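With one protein chain removed, the remaining protein chains of the complex are shown where they sit.
Here the chain labels run A and B in written order, and each chain numbers its own residues starting at 1.
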Amino acid sequence: MRPLRIVLRSALPFLIAIPLCLALQSVLSPGWSIIVIAAGINVILAVSLNVVNGFTGQFSIGHAGFAAVGAYTAAKITTAMHGLQIVGLSAGVSDQVVFLIALVAGMITAAMAGFLVGMPSLRLRGDYLAIVTLGFNEIIRVIIENTPFLGQATGISGLPRLTTVLWVGLGVIATISMARRLVGSTHGRALLAIREDEVAAEAMGVDTTGYKVRAFVIASAFAGLAGGLLVHLIQLCTPRSFTFVKSIEVVVMVVLGGMGSVTGSVVSALVLSFALEGLREVQQYRMVLYSLLLIVLMLTRPTGLFGTREIWDIIKLPGRRKAARVEVTP
Amino acid sequence: MTAPGAVLEARHVTMQFGGLKALSDFNLTLMPGELVGLIGPNGAGKTTAFNAITGVYPPSAGDVFVAGERVNGQRPHQICMAGVARTFQNIRLFKELTALDNVKVACHHGRKAGFAAAFFLTPAFVADEERITARAEEYLKVMGLSHRRDALAKNLPYGEQRRLEIARALASGPKVLCLDEPAAGMNASEKVALMELIHRIRDQFRLAILVIEHDMRLVMGVSERLVVLDHGVTISQGVPERVRKDPKVIEAYLGDSYLEEKKIAVPGAPTT
Partner (left out) sequence: MIEFLQHLVNGLSVGTIYALIALGYTMVYGVLKLINFAHGDVYMVGAFAGFYLANAMGVGGTPSLARAIIVFVGSMGICAALGVLIERFAYRPLRHRARLTSLITAIGVSFLLEYGFQLPSIPGIGIPFPPGPTPRFFPEPFARVAWEPFGLYISNYDVVSFVTAVALMLILQYIVYRTRFGTSMRAVSFDSQVAGLMGINVNRVIAYTFALGSGLAAAAALLFAGSRPKVDPLMGLALGVKAFVAAVFGGIGNVPGAMVGGLALGLAEEFVSGYALSSYRDGIAFALLIIVLLVRPAGLFGTFRPEKV
């Protein structure tokens, strides 16, 4: 197959997404834009976390920490390169290029953080990963709050508003594509096998530690992407956006949607994002309702809305691989 | 150094768990195509021997060689890639995956395309997937499970689950196949079919097969050679006809009161 065809086939979702996002962008009011973008960022967080918690069956509850790493990296880059104009490009295009660099850099640093955290802790039993990721989330917060270079508790303000519906849309498509292609591949099957029975997976030739780390690194990278997008939406980069509470909100989205279901993560992230907007009036009761939802959900339907069913098992989407057929009852 | 041509060799393997010596000075040499039975009363250390060979627990002492290469201390997935596959005493299938996917997982280590290729849907990746699917379907066919390819492993009847586990182990392309009580829970006719199956896969895939079993008729019928363990110690080895008459073996299984009753003398034991 000619290289061009390969590129086109793998880039197809993006090519479809770009005009859709641009259309959406022109139609939405500024208020709604923010809501939609925030929802999209949550989708990226939920789908990426699902790779670790859903596909690989691990317990990571510190996802916001990795988002923070990506966010601060991106923020530092855009502030450093602020006003810089790349030779030969107009100011507007130059800004976009800087943003792309910042986001990619954020993904890379977040991925490295994922590697550093994952390598030692994925050797251990499941519960320990929960502890370590929680700990990491908090340590990042403490480090940021004590480092002047990172703006300490007040954070870095005055960030340019670079995140648009288009950027978030591309990010969402990238994340969903990643998850979908992963689960339909032999690598994805290796992850599922690890979730099902780690000992057997190892005995059948799967490097379980290596794969768990890989899943973790990928999830962290996309969390970093979400972080970079978030801070350039609210134009502020503080540790308060990346607390343990935020991590739990993402865990709730993943569990509500169904661990192992990308569709579920997308739907629940969207539903919860919009619902939380609607509940802005009852801010006080928001977290109480959230926690009740969590408890009731676990007691009645732990598999979540979708279990592990995917929309592409029902509707034939173009260019899809046949994903591993999975149903999980935790 | 190692026995020439031996596909699996265990030398002086000892397994100690805290104060318990589960396996003492275990020695085994397997030649390609051999069918060896590993028997002994419950708790004798048979599965421990398997675990030591396949790297689930690193041996406390001793060495394991696969095709001349030392593997003790390596992780199980590396030993699998070196050529040792196994099934488990309590079936360990990937319950929520289909039968086909279960077998596909075992084909994973033969892939050519890396992680990134999956995201970009490269031709190498696509070729990998097709090759893995074809291979997995082939092994399902060998074990007579083609009609179950899309069934979830947890929904299969018990006998088919055992066969699926074997299919999965075979799909990893081993030189040595370790079967841990493959006949457990099977009825008489299933056991006969299993015996034929074991012979057939040995011939078709040119494997050495090591079987742990409790059913004496099955293991005598399948094995060319037997190794008997009791409390971690090898108490007898040899061809089935000789081993079944060995007083030490009888004592291990039936107790010394049986020996006295039958007035069987155990060489080396004190006579009252």
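The rule is simple: contacts are C-beta pairs under 8 Å (C-beta built on N, C-alpha and C of every residue); 3 or more make two chains touch, one makes a residue touch a chain.
Just so it is clear, the model here is predicted, and its values are computed rather than measured.
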{"item": "Of A:F99, A:Y211, A:F242 or A:Y290, the residue in touch with the unshown chain", "value": "A:Y290"}
{"item": "Which of B:L23, B:I39, B:V56 or B:A171 contacts the chain that the document leaves out", "value": "B:V56"}
{"item": "Interface with the unshown chain - residue positions in chain A", "value": "53, 59, 61, 120-121, 124, 126-128, 130-132, 134-135, 138-139, 142-143, 146, 199, 248, 251-252, 255, 259, 284-285, 287-288, 290-295, 298-299, 302, 330"}
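We adopt the following convention: only the chains that are shown with their structure count from here on.
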{"item": "Touching residues on chain B, where the partner in the complex is chain A", "value": "54, 56, 75-77, 80-81, 85-86, 88, 92-98, 101, 104-109, 111, 115, 118-123, 125, 128-129, 132, 150, 152, 168-169, 172"}
{"item": "Residue ranges of chain A in contact with chain B within the complex", "value": "1, 6-7, 9-10, 177-178, 181-182, 185-190, 192-193, 196-197, 199-209, 214, 308, 319, 321, 324-329"}
